[in-house]
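Heads up, one of the protein chains got dropped from this complex, but the rest are sitting where they should.
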Amino acid sequence: MNEIIDPRSVDRPNSYIGKSVPRPNAKKLVEGRGQFVDDIALPRMTHVAFVRSPHAHARILGIEGAEALKVPGVLRVFTGADLSQHCDPWVAVLAHLKGMKSAPQRPLPLDRATWVGEAVVAVVAETRAIAEDAVGKVDVAYEPLPAIVDMETALAPSTAVIHSDLGDNLCFQRVNESGKVEDAFAVAHKVVEATFHTGRHTGATLEPRSVLADYNRASGKLTVYHSTQAPHMMQGVFAKHLRIPEGDVRVICTDVGGSYGIKVHVYPDEVAVAAIARIMARPVKFIADRLESFASDIHARDHRIKARMAVDAAGRITAIDVDDLTGIGPYSVYPRTSAVEGNQVVNLIGGPYDFPNYRAKTTVVLQNKTPTCQYRAVGHPIATAVTEGLVDLAAEAVDLDPVEFRRRNLMQDGTYPRTSPAGMKFEGLSHIASLDKLLGMIDYPGLRAEQDRLRARGIHRGIGFASFIELTNPSPFMYGIGGARISAQDGCTVRIDPDGSVLAATGVTEQGQGTEAIIRQIVAEAVGVPIDQVRVITGDTLTTPYGGGTWACRGAGIGGEAALQSGLAVKEAALKVAGAMLQAQPDTLDLVNGEIVEKRGGQSRMPLAELARIVYFRGDTLPPDLPRELMQTRHFITKEYPFAFTNGVQACSLEVDVDTGLVKLLKIWCVEDCGRIINPLLVDEQVRGGIVQGIGGALYEHCIYSPEGQLMIGSMADYLVPMAAEMPDIEVGHVETPTKESLLGAKGAGEAGTAGAPAAVMNAINDALKPFGAKVFAQPFTPERILAALGKVPVTWPGNAGTAASR
Amino acid sequence: MSTDVNVTLTVNGERVSRRVEARCHLIDFLRLDLGLMGSHTGCEHGICGACTVRVDGAIVRGCLVLAASLDGAQVETIEGVSDSGEIRDLQDAFIARNACQCGYCTPGMLLTAADLLKSNPRPTREQIREHLAGNYCRCTGYHAIVDAVETVAVRRNGKAAP
Partner (left out) sequence: MKAPPFSYVRAASLADAFKLWSAAGPEAKLLAGGQSLLATLAFRLSEPSALIDISRVPELTGISQAGNAIRVGAGTTHAELGRHELIHRHVPLLAEAVPLIAHPAVRNRGTIGGSLAFADPAAELPACCMALDAVVIARSARAERRIAAAQFFTGLYATALGAGELIAAVEFPLARAGERSTILELVRRSGDYAMAGVAARAKVSGNTLAEPRLVFFGVGDRPVAAKRAMAAASGKPVTVETVAAAQAALDGDLEPPADQHGSPQVKRHLARVLLARALKRIAGVEEARAA
């Protein structure tokens, strides 16, 4: 078995791992020559628009499409009844989330609409504009039903039950407990507690959800061009629910204009499109527009968390106790389920810290609002905000500097492997080294001195910290064991072509984060060819090894490892042939820069292209029994750890205008340990992008509902996403603690920024407001909420609640 | 008066004559009528900036301009300014700095950056952020984009005044 090349050896040719190599697919993107789903036009292509429910909960009494069908250019009108003849419903539960329940869901509902924006009727026309014209002419008769809109009362006996077959509105509940929490609180030196809220928000991918499905009745094949993160998974979903053999379904994922978890779920309206293509045997395209995206893309992070922390006289955390409530939609989302976010909250709170007693309960309730599911950093931003918010309160209660409090309580470096009180297995983390590195990047005493100076002038700056852990490289313990056909393994096929160039086909997908780039780097280094000789294909279920796609930060750690192993296997195979051709032992040869060379001395013996020519065209000149497999496939799955946990720490410097409640972000720093870094440039930009996405939830983004369940945001003027003028520069640093689960040693990095940013921002705001004794715990931290905390305007829902109680 | 209108305009230096639906905005005209897919829509109500293209030398929201109103106009899209080489240095800087991730906002972002450097050859980072404040990017968090634009400005015109 060939050894891993040390990426720090910069003199080695083909040592691409660890280098900031530019992305090969960036050139076409900067020239506007990518291929997003909406760029694809097929002959006789049709377009879909949906009639969407204006009610949060209503019985569908009747659907009349006659007037719509009269509009010139309209082809068909489909109802839930029409599609149910061709499409089986799904139920989104996971067996290992005990007791979880959800109702069957169809592409279009049969008799009830259960959230504002749910697709109820599909109109198919020659253009999207005509389809929209016709949507206005479909007549749907509704009988409004009571809408469940308040998660706090969703389980009250007097509250109507959304799905009577389920008995109540409880989707999932779990208590994660270890140690003796009550005892610890009883004897605590100090107890701090707060009620946190994270506001429901959504991904707002710039390229909306996009799908183009085409069914060829003659061949029985369904081809779906899909802006998705997991094409193989979608292949299985379309096959299963449309009753088509899996081998007759091809999903092709070309360029994706942002996904962040939003595009890894099964959307009923997208399944409807595939069903319609099956029925009409014509290409059917659906591009969600921005208005319908707000109501139909999955939402996330709608939580109320009551939490308390006990500390002893030495300033050590002794216990954490958490009551998490989250309101999802009327259905759990398929196939990952909408209980995972709450489950991760109770698995991740307290994660970085060394303390013995833990209890965390999550209650996941159904509501008549847009369904929720996994969105970048799933549960982490919530868990980190709760943990780090309690940590700052505790530090204040025992009169310790927040950094010093963390230093005393973080799991020490070198004490791994170990398991957290929440039951998470850590192979190796670097909390202290990361904290030290962060402090080296910021001038902490300088920031504090400046804070004091400016306070005297009435300018209020704050510094906030957030330590965090992040789960990456998921094993089947995340979904597979629950019965979901979600692949935690991945594969890569590497092929040497006759000209000596290399093709790598991978089951992980490109979403803009740089998958093609890192696979190319890894394969080039593993095989031993110049990087520009390597081409990568991804996203096509027909031409790539079966894999899981992109989610939970698995591309580098799992996809990359498969690429590394298959590249090394191809090199080994090539050297076997070379040995035969050169009358030498294969282990005296190497493949470097596309040349077969002598290991000792480095003398070039022949170009790889020559070897390939012989294998492919002059096989007669080789020993008859010689294996000549210049194409190798390897798959990788993690072995010992359910997740490869990473760690990091962020700091945020900001200024609060205490007259207006507006927050000005000054600078953010992040140290991230994601194991072996394949491409520092790509990782840093993932961290930066993730941080800004986290800031969105912390300061701006909120899917607000009326008491009747009407979604109050419908445009980019209502739904505020972070834009360039308000965002700060972000400095990123790294510590590298590789995982031993793989040769590559890479963990994931894509979600870390989002995990820590809201907590760092919250703690910085509260640090700025310290002279006023004001605190905020409800995201987004709007000017109104900050002014309310300062007592300058009345408190409206939800109120801020934070106390540091001492005994 | 008709719901269909004849227009003749120049797109990326090429004269184009079409009959368009009055309601068709410039981006749909470019994409559906002319097959120029580089210009994107992200919101269709003028806020996200993905649709930024150039009309008669000025950047506009393509989703808020009717193709019908552009008779005689000169339209430039990302394809045109790429092929002409006008923004080659910006594009190279975006690649080198990884200021383009998914690429969906990039055409609009590049045209807006080019517009900035036309009117302000030595922008501060704050001025770069302000000029790009109407272009939504979800992937990068903007820092890399600011770096790339700043690099190009300095290379072209020297450092900004502090």
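Letters A and B name the chains as they come in the text, with residue numbers starting at 1 for each one.
Note that in this section a contact is a pair of C-beta atoms (placed from the backbone, for glycine too) under 8 Å apart; a residue touches a chain by one contact, two chains touch by 3 or more.
Since this is a predicted model, take the numbers as computed values, not measurements.
Novice: May I ask which residue of A:Leu69, A:Leu145, A:Ile459 or A:Ile537 touches the chain that does not appear here?
Specialist: A:Ile459
Novice: Looking at the full complex, which residue from B:Val16, B:Leu66, B:Ala96 or B:Ala160 touches the chain that isn't shown here?
Specialist: B:Leu66
Novice: Using the document's definition of touch, tell me which of A:Arg23, A:Arg76, A:Arg174 or A:Arg290 contacts the absent chain.
Specialist: A:Arg290
Novice: Considering the whole complex rather than only what is displayed, give the residues of subunit B touching the chain that is not shown.
Specialist: Here the touching residues of subunit B are 1-3, 5, 21-23, 25, 28, 44-46, 49, 52, 58-61, 63-66, 68-69, 71, 112, 115, 130-131, 133-135.
Novice: Across the whole complex, list the residues on subunit A that are touched by the chain not included here.
Specialist: Where subunit A meets the chain not shown: residues 128-129, 132-133, 136, 289-291, 457-459, 659-660, 662, 700, 704, 712-715, 717-718, 720, 722-723, 725-726, 782-784, 787, 792-794, 796.
We take it that only the chains that are shown with their structure count from here on.
Novice: Measure off the straight-line distance from the CA centroid of subunit A to the CA centroid of subunit B, and report it in whole Å.
Specialist: That pair's centroid distance is 29 Å.
Novice: Can you list the subunit B residues touching subunit A in their complex?
Specialist: My answer: residues 21, 23-24, 31, 37-40, 42-45, 47-48, 50, 77-79, 82, 91, 94-98, 100-107, 110, 125, 128-130, 132-146.
Novice: In their shared complex, at which residues does subunit A touch subunit B?
Specialist: For subunit A paired with subunit B, touching residues are 22-23, 26-36, 38-39, 129, 203-208, 255-258, 260, 289-290, 511-514, 681-682, 685, 688-693, 715-717, 721-725, 727, 729-730, 753.
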